[in-house]
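All protein chains but one are shown in place.
Right after this comes subunit A.
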């Protein structure tokens, strides 16, 4: 008799465990009351806590934007700092709902790692930083150099490819923790620090003892489109994240900012009416309130505002828009039509 009870309990356990995993991410998030978002453990401008412990950065703002789209509250997010090593298992296993952590879109990650990527929030490329004292002017002069690199990133692969293609040799020093990589470079353990150009700019601005001693070489050796990612298998959740990114880009294109969004909501332009939910329908399709994009722009701002606030020329990172300008201004940022 006891055996029967045991078997029944085990069977019930198995059924509930499997059933629990089937619920949609949006419903789970709504029920839980906040979005669980995986961010960088500390990359100035993209995801790092400020002196008061609040998470700041471009990637962080997209976590908040998703929370605003769902709850109309930028604080309904729980941030989980993830190392490059931890980020995919954390997303795969459901520890986070959304990974917004300067992650490069690649074929392998899109397929066999089981991720779905939204539109890139930052078009980046891998570069090299060296000490000015070495007198190196080009990455082509780096034959035989020792290179500091963080483990578990596409950076490691591009580095090997670049030196191989150019018939040069190098010695990698591969360390897991970003802070330790930077420390090794500034201590002189390596000649070269390599990561995405935006990351190099952030490190030079925030970590270098004397920022002017270090120069970022002109070569950009890879394409690094950085995009938020979600798990395979939940199309509704994927759509929400994707269209939140598009909404911020479209808002900039339509000239809507967090300052003038109320004025713009009165516009008779049908495109703006659809975006800001003055004409109904665009929210319901995503399972959200029709005002979702209005809330996002009002609270977080459009793409240009997010860029300028976190990494633009006015910040210590001093990054130009470059590839991240709108398509109408010669850049790559292009929102799919919201209709």
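One rule holds for everything that comes next: contacts are C-beta pairs under 8 Å (C-beta built on N, C-alpha and C of every residue); 3 or more make two chains touch, one makes a residue touch a chain; residues count from 1.
By our rule, contacts and distances are computed from a predicted model.
The listed choices are "Amino acid ABC transporter permease", "Inner-membrane translocator", "NADH-quinone oxidoreductase subunit K" or "Acyl-CoA dehydrogenase"; the UniProt protein name belonging to the chain that is not shown reads "Amino acid ABC transporter permease". Which of A:191, A:239 or A:290 touches the hidden chain is settled by the complete complex: it is A:191.
Which of A:72, A:85 or A:315 touches the hidden chain is settled by the complete complex: it is A:85.
Looking at subunit A, the residues touching the absent chain are 2-3, 6, 10, 13-14, 17-18, 21, 84-85, 88-89, 92, 108-109, 111-114, 134, 142-146, 151-153, 156-157, 159-161, 163-164, 170-177, 180, 184, 187-189, 191, 231-233.
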